[in-house]
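The other protein chains are all here in position, but one chain of the complex has been omitted.
Labels for the chains are A and B, by order of writing; each one numbers its residues from 1.
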Amino acid sequence: MLETKDLTKRFKSKTAVNQVNLYLEKGESVGLLGPNGAGKSTTISMVATLLPPTSGKVRFNNTDAWKNPQALRQVLGVVPQEIALYEELSAYENMKFFGKVYGLKGKLLEKRIEEVLDLIGLTERKKDAVRTYSGGMKRRINIGVTLLHEPEILIMDEPTVGIDPQSRNYILDMIRELNRSRGITVLYTSHYMEEVEKLCDRVYIMDHGEIIASGTNDELKSILSNEETIHITVQTHSLSFEEKLSQLPAVTQVSEEEQGYKVIASKGENLLEDIFELSRQTQTKITGVSLQTPSLEDVFLHLTGRTLRD
Amino acid sequence: MWTVFKLQWIRLFKQPTLLITFLGMTLVFVYFLAGAQGEQTITIPTFSETLSQEEQSDWLDRLNEEETFEFIESDYETVYEDIRMNERAFALGLEEDRYQFLIGREDMEISTLIQYVNQIYSEEQRLEQVSESFGIGEINVGSYILVETTGRTEAASSNEIYRMAVVVGMSLYFSVYSILYLMTNLVEEKQTGTWQRLIFSPLTKTRLYAGQLLHYMLVGVLQITLALLILRYLVGIEFGTNYLEIGVIIICFVFAIVSLGMLLMGLVGSPQQLQVVIPIVATSMAMLGGAFWPLEVVSNRILLFLAELMPIKYGIQGMMGAVLQDRTLSQLLEPIGALILTGIILMGVGINLMERVSENQSI
Partner (left out) sequence: MFSLIKKDTLILTRSRSDLTELLLMPFILIAILGLALGNLTLSEFTINAFPVALVQGQSIDRELEDWEEVLENRGVPDDTIPLLTSQAEAMAPGIQLSTLLNDDEVAEWIQVVEYASNEDALEALDEGEVAGVITIPDGFNASVWNAVMFDEDETGVISLEVQNFDNVTTDIIRSVLSTYANQFNLEASIAVATEGGAEASGLSDDNYGEITTLTAADPISSFQYYTIGMGVMFALHTAPALASRAFKEKKQHVFGRLMISRMSPLTFLGSKMISGTIITFLQLGILFGLSTLIFGTLRGYPLRFWIDLGMLSLAFSLVVGAITSLLTSITLYSNSDASSGFFGGILVTLFAFVGGSFTPVEQFSEALRSIGNWTPNGAMMTAYLQLMQGFNMSEISPLVTRVAGMTAVLLVISVGLFPKRRLD
């Protein structure tokens, strides 16, 4: 129902988003994954008709969204990265205002406010100024305001930045609930792998303004299907061991971890034997070895050679 | 649009300190301005170290024959102290056949004053000379010729006009401050992201801007009205009955200032910078536009040209026209037109800049 075609945005000489193509089917939950500065926010700003693209198109139900942004805006809910609320006003007052902006009024508005307050668990604090809320509560009301007009598409820009794990789980559960049982289409941006893995059916991975991979979780991980990840714990780090490891023909990547190394290598070779052999040669004592199923983090590492949080 | 408009009011009322400051300052400011109404004429303290009290008061009578200035009796010590403390700019010392001006700092009135005193001294000298050489007694000076000055309207015939201009100019200047400071909120909304939130809502930009700007305009109009009401009912300055004309001028002026605000908000990115920029813009506009001193004393052509560009000049001109010269709307077309034109141009440029800035910001 929503798709972009060669979406590009240039700021002066810098290209922030380059020829991005993505689509959202009704009821889907899609993740947009990438490190800070990858162009995620810019991309969704353009999708949300906030920022005009330099070139390329945003299509909503097969019409150009930028020609008639109102149609899209009416069904769109965008949760910005900042707490974009009037902090001196109460949760209730904020909701009332933004609800009216979306054309809700009277009893319907009151009903919706009640429902949403209940959903985000802030009914008891609704009369307090947002300024007095904790970080997690601010995040929840930030999302709540967006849900008032029952959007069909929910675009969220890192809605869990900087809050405690408990609030974060609350929010993630809430989004999943909205997606699964109410059929709201979700576009979720994050640089937290676990969140996207947990929440999304399909994932786009962005880096340097471009989409470098896309697909379902499994599809993406199958990029790594002929590779495996091995964690080796050692007693003491050894430079020569690390060097020799990376020289093994099957190994594609070695990175240092707290108590050892993470090795990505082609499947099926007799790798473990070689590793133990090397440890003997370099007199590095291996205290443990574990094989791990690949995560999106590994996919990203594989694709860019960098970790997401770099 | 009305939703946005209403919200801004709710927010204003949610900040009691802001609101109290706003109202309180208006009251205090106008009250001080009202102090401005205390004295009708320029008073000049006089002292004498050689003349007797009687002679001094004779001189005072002679000097006070015309009503432009008021000469009052004082003594050297008081005068010295007043000038030292900057409470007076000058004083007049009287002697038998000479006078002496004691000046701490120059004043616009002083050259007229010196001329006046000198003329009286030379007249007295001449009369004395003649009566001595002809051995006749005191000569009565008849008034064969009289100069009568009238203003075009009744209100214009008082001595209050200069002060009226200052009161009006200061009130407008003060409102410029309030409007611009309140408009800083636009920049803040962009920083907190509520502005963006409204942009991707179904609300059109036109309505968003309209709601915001209408709010600031109304605040400005209310403040000027409040100031005028205080001046009218608590202080008793007459503003005539041209309510329609005064209203139109106020609205047009406020429109021009809100537009100026848009330009500033577009040009200056942060509330911190605005803290510095607003006073500079407001003050230089007031100086150039003649809110502090009459523009007639300015002879520099560049400055006179710049004055033509200042909305406050037309605001004052229009208000004075409506209040003192009893002008009707059609006679006030020049200031009204100038204000609206400035407003439209500034608004256009301002909104464009705002939009350009936001094009470079994502969520």
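We take it that a residue touches a chain if its C-beta (ideal position, glycine included) is under 8 Å from a C-beta of that chain, and two chains touch if they have at least 3 such contacts.
Please read these numbers as outputs of a predicted model, since none were measured by experiment.
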Chains in view touching the one left out: B
Sole residue of B:Y121, B:F239 or B:Y314 that reaches the chain not shown, by the stated touch rule: B:Y121
Among B:F47, B:F71, B:Y177 or B:Y209, residue touching the chain not depicted: B:Y177
Contact residue for the chain not shown (choose from B:L172, B:V221 or B:I278): B:I278
Subunit B residues that touch the omitted chain in the full complex: 15, 17-18, 21-22, 25, 28-29, 32-33, 35-39, 42, 66, 80, 83-89, 97-112, 114-115, 117-119, 121-123, 125-127, 130-131, 133-134, 136, 139-152, 156-163, 166, 170, 173-174, 177-178, 181-182, 184-185, 188, 271-273, 275-280, 282-284, 286-288, 292-294, 296-300, 302-303, 320, 324-325, 331
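Just so it is clear, only the chains that are shown with their structure count from here on.
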Subunit B residues touching subunit A - in the complex, by the definition given at the top: 3-4, 7, 10-11, 14-15, 192-194, 196-204, 359-363
Touch list for subunit A against partner subunit B, complex: 11, 41-42, 44-45, 48-52, 70, 73-74, 76, 78, 80-89, 93, 97-98, 100-103, 129, 145, 157
